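Dropping the structure in here first, questions after.
Every protein chain of the complex appears in place save one, which is left out.
A and B label the chains in the order they appear, each numbered from 1.
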């Protein structure tokens, strides 16, 4: 029995939970992190998916900020990048690949190369504007006024300071679907498809979907580890970051227990006072902070008997069915893509936006398309810790693969894997013969293995209707919940998903501020 | 032509006529020029087959501002708006869900499909009406420019904030969600029965190049319920005499105030000199002069066709080019010489008199949209078939009927372009779907008019045949409509204005765009305002 009392218990040792633990411990709080799995990190954990081959489900760090890294002294604890910035490579079936690197587009038309500068400038300004929101507790209305109105005011000021022209574009473009954004700037179909990728990936969105795509793109640009909003690749997979976060939290005095699934949150007199573990143990704390997704937090851990009906409905209606599968391939040699010297960038396989839209259309009806859109990274080209010398790991995001596929995933697993390999073969003809092992993680696998409802990356759709004051829902957008002492710090809370740590940091700051 | 007018309005659509009427009412000397030999634009009644009067474009109205109807004395000018309801949506097996005006009947009809949904419908409509109530305040107001520090814009923003805060904090959060969601997702938060959900989703796609699952369609639903008939918010009405009765009544009011209308007068260019509007040059070479020129044409047509490139700033040209005005709908207008049978419906059932629809799942609606995305007309289309002439004896002789079918989706551009054969095939698709529920429907057809976006564009002048003069997505609404910086009805040149539904508050036969533009023109001329305040929700 553990009879110790903690200031805070964090349920879930994902990156947000660890960040939250780090900040709280740094402030002198007595913190315990409870992770259900044997390994920390959740979707960020680097796992050996085949003997000698390692990968993490999340693979890059576009949202990570230097502030978090510095605040928690992560470099001291072993965090480093394997590559500062991955180029994005749009593979063309005809071999006319397009590369976006160092803020330049190569391989598309001259007009597009020029437009890209205007596009980059404008989006960069928008991303700066949104920066006023990501790292702060969202404002809420109370009794006709606004709590944390300064955040609202600061955001308003940021929008204003864009100047008339860009402010107008901001208020218009924020609602545009990726396709319209692309059409307004560019002419090369392949470039449009590649650039549209980040607008939609991980959500129930496709190039033609309005309202939420630009917000997703701007969230992807929230990090500052590499210039130009490009993709940093962590050493040792995202697990490298996880290890540093864990070490940092421990160094600040936090305790971390793995293999300790929480059964429920203990509520006494309408106040969360502790947790019961699945092994029967009870541990008490002043703050119970859940890094799990909102449905797990409120339905499984807390229990709706402690919540009001409408609030419960707001959590219940969250759209949490994931659409992305992850494929890890273990190769016995370096993969060769036709027309590409080295596959050391982030490769997008989607010749046109219509191609992506078609894949999405299949998924809308719970089906699986033959033509799948892929994001492919070969992290082992930058990082020798993932596979033995000469051998390689391919990390692939696959869209769109519906969580609730008709007939269940068991009937579709082999088809999906085969379709992915077939798609890859069109660009890397030898790849099939190089594969020594593979792992497929469908949204259902992600749900089961990582305890993420619906297998949704972002712990729920990231959309304007589920953003800021509405993330995860009215009544819980400020990390605290309707039940005193119970908090959320996962991607289901503001600012959302991605390996960002901001939800964890914001939650910790909120709790520390609340105590004052 | 020597005569010079105070103002010229290009296009005799209902908004152009409304705009002209209010300018004339203030004492200006106004001319409306119209390319067709008839007036009304898309609010017309035309005898396309001897003995049958067709509302061949718009076919029902709800958004028409009652305050304008009253202020312009349109009843005396021949307009009567009659409430219309009674929609039936058929499931594949012939069962259906019907809409009844009577609340108890409506409840029982829902309840026979789902008791829970019958209860939920009360909650659904309360929530929807709460949002409608908010948005209705802004129909007859000019959108504020949020980038401006002018007192007028600041006070308009403050008005909006005040109306916003009239809602509870929870409702504000819910409203923000609602405005950006898909109608498909929104309905899932209330209902369990697919037929009910599909039927309620109808208005979320009409006129829109989006599917029922596209984010943003919940607003389109709201756009269709924010109107009213005699204060019954969300109700729809018929104009007795067809939709042309609206245009004719406004034209009559305009003439009474001394305005003139010239038909068969297509405009070639707006004449701009020294960045000031000077008049219009007609296609026949005549020039007519005025210091005020108002375009009722859609923004794309206005800025890319009838204005010289050098008269507009480069950024505006780009905005006009990027403006989303997508053709997504077609019409099949039919003259019947008898009442077809509907075998699954009891004989002489009142529902036979109402509108009819034939899609029973949102997936079928969405697939109809997928066809459009691929440049095809929908194989299994969404049809809203309105048998208005049963309620309006002026459409055809007793026993004869005019039936308006509004169809989605139908692309403006298809592979190889539209041909008469393809147009016929599109019409056949529609008749086939109806015939699946009414075997002898075809036998009563004496004439039909099939209109794809191609015909709508070429006859009415709406780019791509878009019925709203531009998509109703948030990037093109309120201060973004038609483009940021141009939402207050003023064009790039001094004295040049926009009054079509490409401007705020958008599509639908509302007269609000025309009236709002008139208010702005009179403000610029420092003349007393003649446009009434709206009488919403006293």
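Assume a contact is a pair of C-beta atoms (placed from the backbone, for glycine too) under 8 Å apart; a residue touches a chain by one contact, two chains touch by 3 or more.
The rule is short, and it goes like this: contacts and distances are computed from a predicted model.
S.K.: From the list "Oligopeptide transport ATP-binding protein OppD", "Aminomethyltransferase family protein", "Nitrogen regulatory protein P-II" or "Peptide ABC transporter permease", give the UniProt name belonging to the chain omitted from this structure.
M.R.: Cross-referencing UniProt, the chain left out corresponds to "Aminomethyltransferase family protein".
S.K.: Which of the visible chains would the unseen chain be in contact with across the whole complex?
M.R.: Touched by the chain not displayed, across the whole complex: A, B.
S.K.: For a quick check of understanding: of B:92, B:150 or B:374, which residue touches the chain that isn't displayed?
M.R.: In the complete complex, the chain left out is touched by residue B:92.
S.K.: Which listed residue, B:21, B:81 or B:120, touches the chain dropped from view?
M.R.: Answer from the full complex: B:120 touches the omitted chain.
S.K.: Touching the left-out chain: which of A:316, A:338 or A:426?
M.R.: Touches the omitted chain: A:316.
S.K.: Residues on subunit A that touch the omitted chain in the whole complex?
M.R.: 269-270, 299, 303-313, 316, 475, 482
S.K.: Can you name the residues of subunit B that touch the chain not displayed here?
M.R.: Answer for subunit B: residues 92-96, 98, 100, 104-105, 107-109, 111-112, 115-120, 122-123, 126, 129-130, 133, 166-168, 170-171, 190, 343-347, 349, 436-437, 439 touch the chain left out.
We adopt the following convention: only the chains that are shown with their structure count from here on.
S.K.: Just how far, in Å, is the C-alpha centre of subunit B from the one of subunit A?
M.R.: Whole-Å distance between the two chain centres: 41.
S.K.: Could you list, by residue number, the parts of subunit A that touch subunit B in their complex?
M.R.: 140-142, 144, 160, 164-165, 167-169, 171-176, 180, 183-184, 205, 208-212, 310, 313, 317, 319, 354, 357, 361, 364-365, 463-466, 469-470, 474
S.K.: Which residues of subunit B touch subunit A in their complex?
M.R.: 146-147, 165, 169-170, 172-174, 176-178, 180-181, 185, 188-189, 210, 213-216, 315, 322, 324, 363, 366-367, 370, 373, 473-476, 479-480, 483-485
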